[in-house]
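With one protein chain held back, the other chains of the complex are shown just where they sit.
Naming follows writing order (A and B), and every chain is counted from residue 1.
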Amino acid sequence: MKMNRADSRRFSDTISSAGSMTLFLLFAVCCLIIIAAAASAYSRISSNYEDTFNSAAAVRYVTNKLRACQSAEIAGENVIILSDEGYKTVIYEKDGTIYERLVPDGREVSAEDGEAVFRADGYTVTDCGSGLVSISAEGDGGRVFTAYCRIPEGGVSG
Amino acid sequence: MNESENRRPLGIGAGYLSIMMIFVVLCMTMLAALSYSSASAENRYSRRSGEYTQEYYAADLEAKRVLAEIDGIASDYSDYSDFMFLAELDGLENVGYTAIPGGTEIYWQTPINDRQSISSAVRYSGNGYTVTEWKTVSAYEPESKPLNVWSGE
Partner (left out) sequence: MKNQIKQAGQGIRLNLFFVEMIIVLLFFSIASAVILRSFAGSDRLARESRRIEDMAFLAQSAAEIYSGTADLSETAEMLTDTDHICEYDPDEHEITVYMDNDVTGKMVETSDEYGGGSLKTLHISFMDGSGETLYELDTGAYIPERTVADGE
């Protein structure tokens, strides 16, 4: 009888311990799931942030440069040459990075040795005719930012 | 029997749960703070960019309205150096002009915001006008005083 009581106590202890262990494991798993969900939300928001401050900002930067120059021309694939008094600015793309280079008038203009200004994948400059150019860049999440801009040609008649 | 009773009981010791909770809550708080700061910086930038786009096109439209007014005046004249034409231009606010051979160059600035404005210029000669400038410029005047730097002498 005494043995039976001890056995049943041991059995109930084992059950309680197993129950507490299961609860602990359940809590640990829930914690992991919650941390994973939080990390995924953070990575999504961070990717949006990267897109905004790289690809979207790059498109805005180039359109603002186009608006602020005297005249502009597309010289080759994804290369824009902006002309102002006394100097030219070359904006070009190489390996997913946008570079900018200032060249004084009279020097040879080439799309090399520029300073990296933005990282933007899939950066394209397309001449759409009618004095319009389309500038687009792709974000990390596959989001594409496209903006049209007029090319100042230094003389529109009316 | 004694041996079985001396066995260490199964189960989780006190404190482990609390430590785990503190770690998880700290992790989540850090991620939440980073997310919020990123999202709010992005939101501020997007709003500011959106507002700038609105300001730019409002100024662009205003500059075109000035052009329409100038062209409205010019349509009554065939000689763009005519004294009366220039006198009418004087009536327009913030519009300046310069006489050029065979016509007049007219220029004006339209503020985009307190830092930038659109600088426009049109040249009237022959039978119509040519836009010679339509670009954003900084609203600040460049300092005429040169920077005090070593010039190599």
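Here is the rule we use: a residue touches a chain if its C-beta (ideal position, glycine included) is under 8 Å from a C-beta of that chain, and two chains touch if they have at least 3 such contacts.
Computed from a predicted model, the values in this text were never measured in an experiment.
**Q** Of A:25, A:41, A:102 or A:116, which one is in contact with the hidden chain?
**A** Residue touching the absent chain, from the options given: A:41.
**Q** Since one chain isn't shown, list which residues of chain B touch it in the complete complex.
**A** On the chain B side, contact with the omitted chain comes from 5, 9, 11-15, 17-18, 20-21, 24-25, 28-29, 32-33, 35-36, 38-40, 42-43, 45-47, 49-50, 53-54, 57-58, 60-61, 64-65, 67-69, 71-76, 123, 125-130.
**Q** Write the list of chain A residues that the hidden chain touches.
**A** Given the touch definition above, chain A has residues 9, 13, 16-17, 20, 23, 27, 34, 38, 41, 44-45, 48-49, 52, 56, 59, 63, 128, 130-132, 134, 145-150, 155, 157-158 touching the missing chain.
Heads up, the rule we're going with is that only the chains that are shown with their structure count from here on.
**Q** If you average the Cα atoms of chain A and of chain B to get two centres, how far apart are those centres in Å?
**A** Their C-alpha centroids are separated by 20 Å.
**Q** Under the definition above, what is the set of chain A residues touching chain B in their complex?
**A** The contact residues of chain A facing chain B are 6, 10, 13-14, 16-18, 20-21, 24, 27-28, 31, 34-35, 38-39, 41-42, 45-46, 48-49, 52-53, 56-57, 60, 64, 67-70, 152, 154-158.
**Q** For the complex, give me every residue of chain B touching chain A.
**A** My answer: residues 1, 4-5, 9-12, 16-17, 20-21, 24, 27-28, 31-32, 34-35, 38-39, 41-42, 45-46, 49, 56, 71, 128-137.
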